[in-house]
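Here the complex is missing one protein chain, while the rest keep their positions.
The chains carry the letters A, B and C, assigned in the order they are written, with residues numbered from 1 in each.
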Amino acid sequence: MPQVADKIKDHARLFNEPEYQELFERKKAFECGASDEVVAKQSDYINSWEYREKNLARQALTVNPAKACQPLGAMFASVGFEKTLAFNHGSQGCTAYFRSHLARHFKEPCAAVSTSMTEDAAVFGGLNNLIDGLQNAYTVYKPKVIAVSTTCIAEVIGDDLTAFIQNARTKEAIPQDFPVVKANTPSFVGSHINGYDALIKGVFTCFWEGKERGEVTPRVNIIPGFDGYAVGNNRELKRIFAEFGIDAAIISDVSDQFDTPTDGKYRMFDGGTTYQQVEEAINASATISMQKYCTEKTLDFVKEKGQPVHAFHYPIGIKGTDDLLMTLSEITGKPIPESLEMERGRLVDAMADSSNWLHGKTYSIFGDPDFVYGMAQFIMELGGEPVHLLATNGGKEWEAEMKALLATSPYGAKGQVWPGKDLWAMRSLLATEPCDFLIGSSYGKYLEKDLGIPLIRLTFPIFDRHHHHRFPTWGYQGGLRVLVTILDKILDELDRETMKTGISFDLVR
Amino acid sequence: MPQVADKIKDHARLFNEPEYQELFERKKAFECGASDEVVAKQSDYINSWEYREKNLARQALTVNPAKACQPLGAMFASVGFEKTLAFNHGSQGCTAYFRSHLARHFKEPCAAVSTSMTEDAAVFGGLNNLIDGLQNAYTVYKPKVIAVSTTCIAEVIGDDLTAFIQNARTKEAIPQDFPVVKANTPSFVGSHINGYDALIKGVFTCFWEGKERGEVTPRVNIIPGFDGYAVGNNRELKRIFAEFGIDAAIISDVSDQFDTPTDGKYRMFDGGTTYQQVEEAINASATISMQKYCTEKTLDFVKEKGQPVHAFHYPIGIKGTDDLLMTLSEITGKPIPESLEMERGRLVDAMADSSNWLHGKTYSIFGDPDFVYGMAQFIMELGGEPVHLLATNGGKEWEAEMKALLATSPYGAKGQVWPGKDLWAMRSLLATEPCDFLIGSSYGKYLEKDLGIPLIRLTFPIFDRHHHHRFPTWGYQGGLRVLVTILDKILDELDRETMKTGISFDLVR
Amino acid sequence: MDAETKAARKQLVEEVLAEYPAKTAKKRAKHINVYESPNPDCGVKSNIKSIPGVMTVRGCAYAGAKGVVWGPIKDMVHISHGPVGCGQYSWAQRRNYVSGGVMGVNSWVTMQITSDFQEKDIVFGGDKKLDKMVDEIEQMFPLNKGISVMSECPVGLIGDDIEAVSKRKSKEINKVIAPVRCEGFRGVSQSLGHHIANDVMRDYIVDKAVAKNADQHFESTPYDVLIVGDYNIGGDAWASRILLEEMGLRVIGQWSGDGSVAEVENGPRAKLNLIHCYRSMNYICRHMEEKYGIPWIEYNFFGPSQIAKSLRAIATLFDEKIQEGAERVIAKYQPMVDAILAKYKPRLDGKKIMIYVGGLRPRHVSDAYSDLGIEVTATGYEFAHNDDYQRTTHYIKDGTLVYDDASEFELERFVQALRPDLVGSGIKEKYGTQKMGVPFRQLHSWDYSGPYHGYDGFAIFARDMDLAVNNPVWKMHKAPWKKGA
Partner (left out) sequence: MDAETKAARKQLVEEVLAEYPAKTAKKRAKHINVYESPNPDCGVKSNIKSIPGVMTVRGCAYAGAKGVVWGPIKDMVHISHGPVGCGQYSWAQRRNYVSGGVMGVNSWVTMQITSDFQEKDIVFGGDKKLDKMVDEIEQMFPLNKGISVMSECPVGLIGDDIEAVSKRKSKEINKVIAPVRCEGFRGVSQSLGHHIANDVMRDYIVDKAVAKNADQHFESTPYDVLIVGDYNIGGDAWASRILLEEMGLRVIGQWSGDGSVAEVENGPRAKLNLIHCYRSMNYICRHMEEKYGIPWIEYNFFGPSQIAKSLRAIATLFDEKIQEGAERVIAKYQPMVDAILAKYKPRLDGKKIMIYVGGLRPRHVSDAYSDLGIEVTATGYEFAHNDDYQRTTHYIKDGTLVYDDASEFELERFVQALRPDLVGSGIKEKYGTQKMGVPFRQLHSWDYSGPYHGYDGFAIFARDMDLAVNNPVWKMHKAPWKKGA
């Protein structure tokens, strides 16, 4: 009997006890599974080059993709605006999934409603669901704005959001002038980064409706893109703006929404970009996207209004931050402040101090296209060598940009770019051409387990570690945090490896 | 032949190769060591209760102490003042050691000079060394102030600093009015924390000489104490003061000195408390020590001047920060700002989110007395249970304060306090009464290796990880960082443990 | 409960409803009630469409079919058929533990396998892709024992014939291919997904296996039982199975936690079906009873009172040997139970919990809490049917607040008003509740702990409730300088 009141064993240890090991043996007899030899043989086979080739040749089957669907991105973008209710038109299960998914990453509540479409709506259209939904949501949650995005069912049956919302106004479900943002976000097109794009464009479309660009206000719009580290990163951006003395508006700022305090009160809405900022954004000097692939349509829209746009790839590290600051300086005419130059010098200092541990380490990286780009760039600045660079939601343009990036540095020589591939493909890549470390999301933990390549969690979703997103990865300070995260893993592994013999288990490193 | 140009093996892996394993076997024959059985038996014996009792009964022998000597603390304190040269009167080897020791922790250069006393000086006194040393140091390094502390030799032979320095002035080695701070810091009394105390008191003594407290300036003096996290912590304190709108002077602020940038220029001096601040400090509203045992004599001195003093024990976490902020508020009459209350709520939030992983974990903690106190307090706030609390440089007063702290919480019930003991004693304690995690400095890595208890590095010195000291442990933000550091270790270990079977190797935690 | 408190609760319900638009308030009023003992039902309507826009907690049929019933069968490849999201969000979320499997070799439970529909699949249909996927699955995962095709919303809207593809490909590969029509828009919640999943399991595995007498080497014993409706969250089914085996029964299969195709095929060889989660798998138990004459019994392995009761109830359906076995098991664990209660009951006695989850838990955990001295103040189901609420009356006390398909809005208000010492609900409810300063445990995923079933599980349950309720953080949410205010 394994349990003792003083030292209770939970799942992590309970089932290692002999009682349960015997139980597993008894159970196995009823499972009629393949023999241990066959299993062992197949286990070896999936590590082979032959398997890799078949694996990479898959055309229909997707296994362990590293991407989510559009409405998740739209929901994320929605809650970055002041008192804005994310509202999914479609089946309610989708909304439950989005909410859970974000809650598991941020360890925060995520409010969003659904129109709960069912079979009848599938047949007759979701008009009534939308009208009732808007009325209930408006009445109960008292948002300033409702941001409607769609899930598959509404897209497949072709519900007309514009007409339906107008209908809701006519039926007084919501006031005539109550702002409703719209975004079509079919799950079978693109991924969450496109849903993010669609929603931001929807916000601009809604609030810039009928407006044209007037006199330019010396201000910068910053669109962060879909970013699991938004809490830390957006705050770091704001700190940088303050150092700079720049007037900047973060367009969709979830940093307060996903970091409300535990002080006895539940805040369904907190912080976010104000709609005044959104309205004024049309006259800003320029719009900067921190993640190009999260904002392609939005930037086109902004450009059409005659506003200059700049796009980065999730800038991490020295050059990433340099480029961002120089762009900010160029747009605003303000010099880069000494304080930030000092932070730059301190990051360079840390990189120099740690360079002998970082140099020559090999990494594979997966995640959203911009993240993989920004991370690979920093890795090469650290003297590291990217090996497999994979974005399930990356396309041909991304592939070309990645290859161009790799070509800028001798440290990019080993880099192979894998657009559209999933993490089961990554498994084969790592089994056949391994590397020292894997950088990605929590999904990478299965690769770590199977291949013994330590995982460094640095991108969404991080389900199995807490609060990392409260610290930045952007800016020089963020770069320091990323450096330390990587270096800690390197040194932890070195300690573990050398602990066995004691040789090289050095007190100083 | 193990080396291949494409994959060069260094010490960590080279010696696992069969060639070297055979070499070790051949070598063993010449060592005439004890038999494997005898070694195994003794290896078991040192884990026994019997050995523990002998180990704790030691009176003369010290093995792996967790403390350094006074002049190290004095040197650390010295460089926290504007353009101040740390100057050790004694043997030059001491200075080389202090400089290396701090460099290995901060990964920063540490400038300090010595009077290079040799045998003749031991016989005839170090007067000439001191005079020449002052002259050279003054001429070459052009400091604003020289801070003289002593090492053993000067103390044992009884060199009279006051007279010698006066002599140097007379001989025009330094100008008459050039400020020279003095601190007697014998290595055979106390530890580095007392050297810190002596130097700070020396600075006040020097700059408050002949002055009395006048009209009170609404300002707070903060003495951080000897703190390996000073770079992050002092900056965090300054951020807190800014949020508060408080005028506060950090007395000995090493945060810039130990974090100069790599920008092409070596700064021997950077930042630090100005001497104007030091002079004005006498009229401040109050002086706060962040570490009581680092400042006992200094606070007495300040109190004698009629200034109120407050002392904390390296405050970490909720209550630690609450108390600090309330004291600041009380002294200055300023309300605690909303922004800090929000940060508080966010730390509470993180603690709540992670409480199920943190609750009931057991920890042993070693380090300086104030650190052990502050850390134990936070651990109990996290629902953790301190087991062995050890400060080699802790005494009876500390022991009593620790026991009182443990008595404030049911989570303190398992706590045992070990003043004056060393880490070889800790080894016995952990071998006989183990715990889940060990919190301390890099020296704890040998305990981790021998006993399999994972080490969480959170105090000076940290030689084998980089840049941790650039992040704060104080304030609510520092608390969050400490929480995440602990939690990451817990979850890393859980992953490692469950990776073997896959059972409990959960994607979400 | 005294009349005053009860009246206050009714008043609370009124106040909360008053914030809805009238039409909505009227509808929701039917789903919330203060229980009047000893009424034979809870006085709430159930299994009705959720109201748009109110933030229901419910999921969909896919979640019930793939996430709950089929997903845990470890040696099958479960295709999330449609766009990428559904499979992505449910990937490895249910903690259905598996013994002895090698991921991607002979076990696929923690993998996300999807057809990742693109626009062209919507326009031209996904059947061709499905056809090809089966071939690729055979290449990638040759040791699979079969495939399930879990339909997502678009599949049912674009006229795909996954049944035809499944049938054809099943013949080709000579393995089960089960098309599961669990599109998210079907039904009103997860619940229809369970039912559909049960029916497909019946049609595509159970009945076929019986018909062809699939496993002819199977040697039956009089003590063969089948565990049904335990998904092995955190190892629950193992902590249950061990007791059944200790009392002398032979467990021939687990449906579906840590389950295998063989266990599903041989299920109907059981002499008795033991059902834990009635809601999700009563359908197939009824079928096996009707078609194969296998009796079934509900049991509850949460907490020592119910465990003992259930062990004895099960034992009465067997011979004396088993009855003695049950008593032996109960006696064996009693000292451990006593020690656990001695340690934790004093720390939990008199505390109040509010529960809101799905399946069987809103009632089944009730006595486990009582064993620890915790009272259930309010409870409710995400997707229950009327028979669930009837069963609930055996557990709850007079005056308990009962809510069906509660919205987040209602839950928040009830928590604020009742200020329970603990809330047990799901991930979506967890963090908001905690912000109010109220302790919380996830009762779907056991908050990444467990098992909670059986005696071994009860020890963990007790520890976890203590750590949730008594963690020092719950005394910290007010800043001390605000205490006077």
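Here is the rule we go by: contacts are C-beta pairs under 8 Å (C-beta built on N, C-alpha and C of every residue); 3 or more make two chains touch, one makes a residue touch a chain.
It should be emphasised that the depicted structure is a prediction, and the values quoted were computed from it without experimental measurement.
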| item | value |
| --- | --- |
| Shown chains that the omitted chain touches within the full complex | A, B |
| Omitted-chain contact residue, chosen from A:Glu19, A:Glu243 or A:Glu341 | A:Glu341 |
| Which residue of B:Pro179, B:Gly202, B:Gly225 or B:Pro261 touches the chain not shown here | B:Pro261 |
| Absent chain, residues of chain B that touch it | 1-6, 8-11, 14-15, 19-20, 23-24, 26-28, 30-34, 38-39, 42-43, 46, 54-55, 58-65, 67-69, 71-72, 87, 90-94, 96-101, 103-104, 107-119, 121-122, 129-130, 132-141, 151-153, 156-157, 186-189, 191, 260-268, 424, 427, 443, 446, 449-450 |
| Positions on chain A contacted by the hidden chain, ascending | 318, 322, 325-326, 329, 336, 341, 344-345, 348-349, 351-353, 355-356, 359-360, 380-383, 409, 411, 502-504, 506-509 |
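The working rule: only the chains that are shown with their structure count from here on.
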| item | value |
| --- | --- |
| Of all other chains, the one whose Cα centre sits farthest from chain B | C |
| Whole-Å gap separating chain A and chain C, where each centre is the average of the chain's CA atoms | 30 |
| Geometric centre distance via CA averages, chain C-chain B, whole Å | 52 |
| Overlap residues in chain C, where contacts from two or more other chains coincide | 91, 93, 97, 99, 103, 110, 234-235, 431, 434-435, 449, 463, 473, 477, 479 |
| Touching two or more other chains - residues of chain B | 341, 344-345, 348-349, 351-353, 502-504, 506-509 |
